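Shown here: the complex without one of its protein chains, the others still in place.
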Amino acid sequence: MGDLIDLVLLAMLAITALQMIFLKDLFAVVMLFGIYSFLSALIFINLDAVDVAFTEASVGAGISTVLMLGTLALTGRKEKKSSHSSILPLLVVCITGAALIYGTLDMPPFGHPNNPIHEHVAPRYIEESPKEIGLPNMVTSVLASYRGFDTLGETVVVFAALIGVLALLGVRRQEENDVPESGFKAHHVLHVVARFFIPLIILFALYVQFHGDFGPGGGFQAGVIAAAAFILYTLVFGLSRAFAVVGPKFLQALASIGVLLYASVGFFSMYKGGQFLDYSKLATDPIVGQHYGIIIIELGVGITVFAVMLSIFYAFGSQAERSNIQ
Amino acid sequence: MTEVYTAVTIAILVVMAMALARAISAPTVYDRILGVNMFGTKTVLFIAVGGYLMGRPDFLDIAIVYALINFIGMVAVLRFFEYTAPID
Amino acid sequence: MFILDIISSVLLIAGVFFGFSGALGLFKFPDFFTRMHAASVTDSIATILILLGLILQTSFDINTAKLLFILAFLMITSPTASHALAKSARHGGLLTLPETQVKQQERTY
Amino acid sequence: MLEQHLATLPILLPLIAAPITLLLGRSLFLWIFATAISALACYFSWQLLAAALTESVLSYAVGGWPAPWGIELRVDAANAFVLLAVSALSTLVLIYSKDSIEKEIDSSKHTLYYTAHLLCLAGLSGILLTGDAFNLFVFLEISSLATYTLVSLGSDRRCLTAAFRYLVMGTIGATFILIGVGMLYMNTGTLNMLDLANRIDIYESNRTINTGLAFIMVGVSIKLALFPLHMWLPAAYTHAPSAVTAFLASTATKVAFYVMIRFIFTIFGWNYVFEEMGMDLILMVLAIVAIFKCSYMATVQSNVKTVLAYSSVAQIGYMILGVSLVSVTGLMSGLIHIFNHALMKGALFMAVGAVFYRVGSVDINAFKGLGKQMPLTMAAFTIAGLSIIGVPLTVGFVSKWYLVTAALEQQHWVVAALVLAGSLLAVVYIGRVIEAAYFQKPPASRDSNQVKEAPWLMLAPMWALVLANIYFGIDTSLTTEAARSASEWLFQTSAIAAASSVEVSQ
Partner (left out) sequence: MMTGFYIVISANNLVKKIVGLNVFQTSVFMLYISMGKVNGGTAPILVEGVTTYSNPLPHVLILTAIVVGVATTSVGLALIIRIKRAYGTVEENEFENQDDAI
């Protein structure tokens, strides 16, 4: 049953991807990309990777698509006919594809419980992590504790993206705000609905943030969802009103603080005599210490991701408005 | 009950495929958006029913995220049309 | 419990039926606004039925709350999105089938 | 307490400093702060090298979890050596950049420049020190994102397309590495490099692992700008701000080269890669083609930065050639060349940046007559240029010497001859610039009062590098000793891993 669903979803995925090559309307390509993301998230769910599906749906289908649309608004929708030949790329792709298929020949059988991948490192996570860390969600345990350094790196990657986007686009200065522009002025229905839902979405983000230890979710997802709430606000009410709620400078500070919060947990555990990011030393009882550590670093991740995603969106949005005014 | 879930899941899958087909080969841009939107709502339902099918109904959070993202995507698309002429 | 099972099965199947007919409508109807009508109305009813069917299966815990939240969310956002889409399409200059025919007749005269 | 955490500090200091710089915001203070952090990181990596030379391997388990479960930082002579070069260069470039970016980067973006620089340094240190294959990917992306940002800060609009091309190529490369690591993980169930090495040898000729190796090699080669995949490099180096180019040219590709060594020697084992896969022949051919093609390209360019960028690709060819000779001396020459090339390319790009600072152009015509107008800068350029060529008493000679020795040890007469012939091409492209600077009159259009010597903050790091060029060219004991112990160690671990796997499989 699960396999059948997988196959159907995979087929749909392949069709979507192939169609993307041929469409010249970039808007359609981006729409299809949104679908592609949704579909792959569905496959992830089917393969038991709920946390990943969560992230893919919110990041891939949500943030990426919105950013791509923002870019399209500035660069135009049509792809021009390409003049250079497509034989060489096709050849490279075929070689790579052949290599991949060759590589799959000796791949361990799909889903077999005795594959090396399930026998070497993973059993410890599955069997011991509930005891060593005390959380039912193993993904969170591994993410935040066993491989906490990766997650720190990942938070820094997000931060680096913020630096990149700021360096490239900057955020419009406040004093240029004199041009009145406030989203959908005429859409009263949207206004009402948005006003009603945004608090609920933020509430849900907080739920995801703190429930991530027990169910799917965690800092990244929560940060993205909270950012999505503000993006909705910005889309509906316009950029200048959103700036009044959360200013861009404040967000940049927040992004830095998130990273620092994460790192400070690491330094604190060093100070307590453990290794970097060794949460067991944070409290007398190692399990309680792990718990504290994970909550704080997830919070740090959440803050950074929220601030960065929203800042990036602001940067794109202010570009779009500037070009609209001209 | 499992049979019903299975049947319903497959049926939703079929509907999703139809919506996808619509989104791929749409006569106007709006049809495409409509297809995408429909695809999104059906996906939410698919996850909800699928969660029961797999016996892990605590994954409804993901369905909520889908609904949310779908809506935001919709608003973003419409906002996008304020900048560019939608008619080909 | 048995009766609940039957009721929820019926609800689920009815919901799927509506969803299917909506998707069919997406293909069969002649112009954009009727297609949209088909899609949005059936979308709502399918959502209600399926989610209700699932709610009956829960034992009134956090899952019920989540399902209700999804229901409320979809019930409000889906028509809103349809409304905004229709409005935007109208502004964009899309016409209903009768209007198109009228226009064509005008052009032929 | 610091000794205990020594291995983390070169990564963590710049990592923490980056958000702090964003919070700070005042330019002069920022410059001092960033430089101080980088200098501290350099100091700690010096300590690390000392520790690694005495104890041979330091291991640090992040989070207190033992190796295959948690992430491990491993310091050995090889990576401590490269780390020292990277952090030292970073410090010098930061000192240099105060005046340089004044001219080339809009003042509102100075904060972002320092932040991105520190992030890049953190990423590169992370790549060097980590003992975990996936962690390497994460740090690779940190440094790459920071690099794209740095490249795009250039004043010319072409820096944008260069950065974009770099981004696309870099991401493809990173994704290839990801595929390769995935294939390894699939067959071994572990991500720790040592653990991987032990478990890979059990599967002697597994097609999935072979493919994984191929994907990793191609991915790393993109990052490394190995010959057919180097197309992003000249554009990126030419259009980035001078300080950025000096930093990237002397560190980024070197780190990628180290990654390649690490994968070949630590994970796969050299006898597997070279003897069973025949990778040495492929690498050797590519390296020789790279040396000649790119040296030739360098001789026909008119933009001096582009000349040096192509020369970088050629120099990477020398490093790869050293590895492909499969001997301790060959590997050693590659490692020495990492360090030496950082010294000379850093000095060259700094000199070119100084010329841009005063003259406003880096075209070869702009260099005419500069020998009199900017004597110190051009003297630095000349000495570093001689080093690239491989004149005795400079570091360039040392690495070429060991490379030729290694080639002769293996009876590769042709290769040795080709290396020497490649140096002749270097004479041509460096000679053109020097000839323009010393033997031609300055163009009449240039206001000779405006063009004077570069500010001392630019000259000081430049001359520090030049003096290092000469010092390490005469007193080779430090570099050769470190490189020799590093390369011997790399060969040994390969052998140990192979031996232990035999025990396991029996």
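Letters A, B, C and D mark the chains as written, and numbering starts fresh at 1 in each.
Heads up, the rule we're going with is that contacts are C-beta pairs under 8 Å (C-beta built on N, C-alpha and C of every residue); 3 or more make two chains touch, one makes a residue touch a chain.
Since the structure is predicted, the reported quantities are computational estimates derived from the model, not experimental observations.
**Student:** Touched by the hidden chain, which of the shown chains?
**Tutor:** Within the full complex, the chain left out of view touches A, B, D.
**Student:** Specify the residue from the set A:H118, A:H191 or A:R241 that touches the hidden chain.
**Tutor:** A:H118
**Student:** For the chain not shown, which residue from A:I5, A:V142 or A:V236 touches it across the whole complex?
**Tutor:** From the options A:I5, A:V142 or A:V236, the contact with the absent chain belongs to A:V142.
**Student:** In the whole complex, not just what's shown, which of A:A160, A:L277 or A:I296 touches the removed chain?
**Tutor:** Once the missing chain is taken into account, the touching residue is A:A160.
**Student:** In the full complex, which bits of chain D touch the chain not displayed? Write them out.
**Tutor:** Residue positions of chain D that touch the missing chain: 134, 137-138, 141, 145, 148-149, 152, 157-158, 160-164, 167-168, 171-172, 175, 178-179, 182, 185-186, 191, 235, 303.
**Student:** Touching residues of chain B against the unshown chain: what are they?
**Tutor:** Residues 54-56, 58-59 of chain B touch the chain that is not shown.
**Student:** Give me the chain A residues in contact with the hidden chain, please.
**Tutor:** 14, 17-18, 20-21, 26, 29-30, 33, 36-37, 40, 43-44, 47-52, 55-56, 59-60, 63-64, 67-68, 70-72, 74-76, 79-80, 82-84, 86, 89-90, 92-93, 96-97, 100, 107-108, 110-113, 115, 117-118, 121-122, 125-126, 130, 136-139, 141-143, 147, 150-151, 153-154, 157-158, 160-161, 164-165, 168-169, 214-216, 220, 305, 312, 315-316, 319
What we mean here is this: only the chains that are shown with their structure count from here on.
**Student:** Nearest whole angstrom, what separates the Cα centre of chain C from the Cα centre of chain D?
**Tutor:** 58
**Student:** Indicate the whole-number Å distance between the mean C-alpha point of chain A and the mean C-alpha point of chain D.
**Tutor:** 31
**Student:** Would you kindly tell me how far, in whole Å, the mean C-alpha position of chain D lies from that of chain B?
**Tutor:** Each chain's C-alpha centroid was found; their separation is 48 Å.
**Student:** Can you pull out the residues of chain C that are in contact with at least two other chains?
**Tutor:** 69, 73, 77, 80, 84, in rising order.
**Student:** Mind pulling the chain A residues that touch 2 or more other chains?
**Tutor:** Expected reply: 184, 190, 197, 204.
**Student:** Using the touch definition from the top, list the residues of chain A that touch chain D in their complex.
**Tutor:** Interface residues on the chain A side: 99-100, 102-108, 115-122, 124-125, 145-150, 152-154, 156-157, 159-161, 163-164, 166-168, 170, 252-253, 255-257, 259-260, 263, 266, 270, 274-281.
**Student:** Give every residue of chain A touching chain C within the complex, in rising order.
**Tutor:** These residues of chain A touch chain C: 184, 186-187, 189-190, 193, 196-197, 200, 204.
**Student:** Tell me, which parts of chain C touch chain B in their complex?
**Tutor:** Going by the criterion above, the answer is residues 5, 8-9, 12-13, 15-16, 19-20, 22-24, 26-27, 32, 35-36, 39, 43, 46-47, 50-51, 54, 57-58, 62-63, 66-67, 69-70, 73-74, 77-78, 80-82, 84-85, 88-89, 92-94.
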